[in-house]
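Of the protein chains in this complex, one is absent; all others appear in place.
So, subunit A:
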Amino acid sequence: MITYIIRRLFAAVVLLFIVSAVTFAIFYLVPRLAGATPETLATRYVGRAATPETVSLIAHKLGFYDPIWVQYGRWIKGIFVGADYNLGASVDHCPAPCFGYSFITREPVWPDLVDRLPVTLSLAVGASILWAVFGVSIGAVSALRRGSLLDRTAMGFSLAGVSLPIFFTGMIGLLVFSYTLKWTAVGGSYTPFTQNPADWFYSLLLPWIVLALQFSAQYARLTRAGMLETMGEDYIRTARAKGLPERAVTTRHGLRAALTPILTIFGLDVGLLLGGAVLTETVFSLPGLGKYAIDAITNNDLPKVLGVTLMAAFFVIIANLIVDLLYAVVDPRVRLG
């Protein structure tokens, strides 16, 4: 088990290097191959009044005249030993792990990522609990009462949940529950948990519900399909035949087996969300990693894009690892090694 985890972690590090190299190449090499000069790259970091001399100065400062591998090497070096950035009257030291430095906001990327993570974490954890509980429960009940009014209503509801995009449900939710009924917080009112847990809960309630609405719909459908298949298996008949109560048959044998594929997708979904729930964070103006990523892309702030991409990749890799480990717990047939 320990060997397996170490091997997977080593593979994760290699994978992160590959992701970083590919991302770096997309943002720094591809434009050069398409004909962009160091000066045209530098124009993204200067104002509209910049003279050619200023553009050239900034291209030098940002190292755009260096070969791409030198630029990449410098970036990698920053992760391990940190880097210094001249700010005119002062020098800003970006300590390791220095995941780059934004020349638009003049801030190191890593502290930004660390600062934004709790917001995304709060959103992802809260919403995932909601969708897991409601999605799986609705799916299980629907499967057990197949064809009933409850089943049809739940599946109709989940179809709507899957179909409606978050930027629509989010805006409607804000309009109805925040601005009209005043039941939930307005957009942009996130309060950190450490500052005020009640306000934190209040500010995230609607984003949780909106995000969970879409996911719980998928989970309800998946659970229902899984349960229907499992409940028709021979071992379920055997369990009933040996006199187990129906509740034990359903939960211990039926639901547990149906949960294995759901666990896989749950891990991936949470991993992806930790990399940034872009739409939800944008609609509700939550200062998380998703909003950070979209703002960075809008502003052509490449060091930030690179940093957030790596963090998202990290979470997906780790979530996959955790899911693989949990397989062994949920399904005794799986053995790791």
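Assume a residue touches a chain if its C-beta (ideal position, glycine included) is under 8 Å from a C-beta of that chain, and two chains touch if they have at least 3 such contacts; residues count from 1.
Going forward, contacts and distances are computed from a predicted model.
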item: Name under which UniProt lists the unshown chain, selected from "Transglutaminase", "Peptide ABC transporter substrate-binding protein", "Succinate dehydrogenase / fumarate reductase iron-sulfur subunit" or "Potassium-transporting ATPase KdpC subunit"; value: "Peptide ABC transporter substrate-binding protein"
item: Hidden-chain contact residue, picked from the options A:Gly78, A:Gly126, A:Gly161 or A:Gly187; value: A:Gly187
item: Listed residues A:Tyr28, A:Tyr45 or A:Phe99, member touching the removed chain; value: A:Tyr45
item: Chain not shown, touching residues in subunit A; value: 35-36, 39-40, 43-55, 57-58, 61, 87-90, 92, 105-107, 112, 171, 174-175, 179-180, 186-188, 282-285, 287, 291-292, 295, 298-300
